Structures are given as C-alpha cells and as structure tokens.
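The complex is shown incomplete by one protein chain, all other protein chains being positioned as in the whole.
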Amino acid sequence: MIFKDAYVKLDSNDISAYVMSATLNTESATQDSHTMGDNWTEVELGLKSWTLELELKQSFTASELDSILWPYFNNGSTIAVEIRPTSSAVGSGNPKWTGNAILPAYTPLQGSVGDLASTSITLTGVGAVTRATS
Amino acid sequence: MSNTGNIRIIREQLAANVATIDGLRTHQEIPEQVATPAFIVLGPKEIDFDKTMARGTDRLLFDCLLVASRADARQAQRTIDAFLNTKGAGSIKAALQDDTTLNGACEDLRVTRINDYGAIEIAGVMYLSARIEVEIYVDNT
Partner (left out) sequence: MILTHCRIYHGAYNLSGDLNSIELSLEADSQDITTFNDGGWTKVAPGLKTGNFALEGYFAAGSSSISEHLNTEFATVGTPLTIATNNTDGCTAYLTRSATAQVQVLGGTVGDAGKISASGTASTDVVRGTILIPTSSALTATGTGTGRQLGALSASQALYASLHVVSISGTGTPSLTVKVQSDDNSGFTSPTDQITFTAATAVGAQWGTKAGAVTDNYWRVSYTISGTNPSFTFVVAAGIGDA
C-alpha cells in the first residue's frame, strides 16, 4: 500500500490535507521479572502508552492549521484523535485507531528562507488507543 | 484555500505578472517565432505530486526563458542583465513575485534561481537567453 491518503482527524477537524507524514507509535513499558535460578532474562509488560507523530504543512490563513493547533497547545485541551490508513470507509482493510491525546509541544514557525512552512507535532495519548474495523 | 492547479492558467498568470515590465514581450507558450526581448513560459519541468495526504498539495517547478537578440552581443547582455536585476521596475524576480498566488491559481510561488545564461537556438536562430526557475505550490483541497 502506498501511503498517500492517510486520514487524520483532531476532534471535528480533518487535517489530512496538511499531513506530510504520520507515525502512530504504541509501546509497553517492560519490567524485569527474572529471579534467582533463571538463566535467561524474563520480562513482563507494564503500562502502555501511545503517540502520534505528524509532520504537517503549516498554514497561517484564518481557520487553517495554525488556528486549529494553537488552542490545543495553549489550552491544554484533550483532543479526540482518529487516524486511518486511507480516507475510505472503516473496514477490515482500512482500520481506524481512536483515542484521546494532548499536544504538549508546538513549534508554530520554523525553517529557513525559501522553505515550505511546516511544523512537526507529537500528540501524546491520554489513556488507551483503540483499533476498530467498523 | 483551494487553487485551480490548472497548468494553462498558471502559464497565463506567469506571463501576466511579467507583462507589467515595459519593453518585454511575454508568451505563455513557446511561440513559433520570437520577437525580442521576450519572456517565454516553457512549462512545468517537474511536478511533485502528493506533498501532503488527501491530494492536498503538489509542488511544480516551472522553467521560463528570457530571450534577447544577439545581433549586437553587448546590447544583448545589457538587455538580459536589466531584467535579471534583483529588484526594481524591470526585475523579473520582482514582477513574478508581485502576486505570489497567480490570481488564485496557486498557493505560493518563489523564483528560485536563474541559470544557463548564454546562447540558445530557437527555430534556427541564435539568441542570448537566461533560464528562470519558478517553484510553485498548489493547494488542491
């Protein structure tokens, strides 16, 4: 599958058309659980966490990307996040991942003269991310 | 904000931006014959599709040509040089970037470089020319 039509929604804002790259990470903390007598390390999995990294084409036009992201950062709002591999309907071939997140860091302006204005954000999960096929 | 993304309209508007320069003929396409001095939109030499998801943004690289008669070699250089000034009334850079949205045809543009300053043959006739590269972003949303 060529990744060209990912669907990313923050609350009611479909920001897909700003997305240059998207990476959804999920991770479990590992806790050592080996004891005397073990010849191999043993681990158990602890707390889970997730992040969504987005590289975005920036826009300062009214109602466009910067005006969407700024209040998420400034107000510390909890954001309802949805991401799918394509914008097609959710299905077994096009699952969706949903969860709540916050935006703890935002770089509204970065770059050199002549660059396309862009910004990279990492949404940090608050609670679970859930995979669904319907 | 959606743009037309129409190559023909982009050609028209690039020529229209430059038409503000006195004494410079403009052509939105390569003409059969060239009356000099002339600005010619050669066309998109490169189109990068899908700079963002959902067909949001494409990047186009347009090549344009400045052409002057070589009948008098020194005058040809002076003619071309005047249009290559980095600012001022006759500046190609300034004229092309006077409306960086090309009247809505694109999201933004930048004249990135001038190169290939030298002789060129068009329809069997030698001219002095310089190539102008214009980077254009189109918002398809």
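By letter and in written order, the chains are A and B; residue numbering begins at 1 in each of them.
Note that a contact is a pair of C-beta atoms (placed from the backbone, for glycine too) under 8 Å apart; a residue touches a chain by one contact, two chains touch by 3 or more.
Keep in mind that what you see is a predicted model, and the values were worked out from it rather than measured.
**Q** Who touches the missing chain here, B:D50, B:D63 or B:D108?
**A** That would be B:D108, which touches the missing chain.
**Q** Can you name the residues of subunit B that touch the chain not displayed here?
**A** Against the left-out chain, subunit B lists 100, 107-110, 135, 137.
**Q** Under the stated touch rule, tell me which residues of subunit A contact the chain that is not displayed.
**A** With respect to the unshown chain, the touching residues of subunit A are 47-50, 58-60, 66-67, 70, 73-74, 76, 102, 104-117, 124-128.
Following the convention adopted for this analysis, only the chains that are shown with their structure count from here on.
**Q** Centroid of subunit A to centroid of subunit B, CA atoms only: how many Å?
**A** 40
**Q** Of all residues in subunit A, which touch subunit B in the complex?
**A** Result: residues 4-8, 16-20, 22, 56-57, 61, 64, 87, 114, 116 of subunit A touch subunit B.
**Q** Of all residues in subunit B, which touch subunit A in the complex?
**A** Within the complex, subunit B contacts subunit A at residues 1, 50-57, 59, 110, 112, 137, 139-141.
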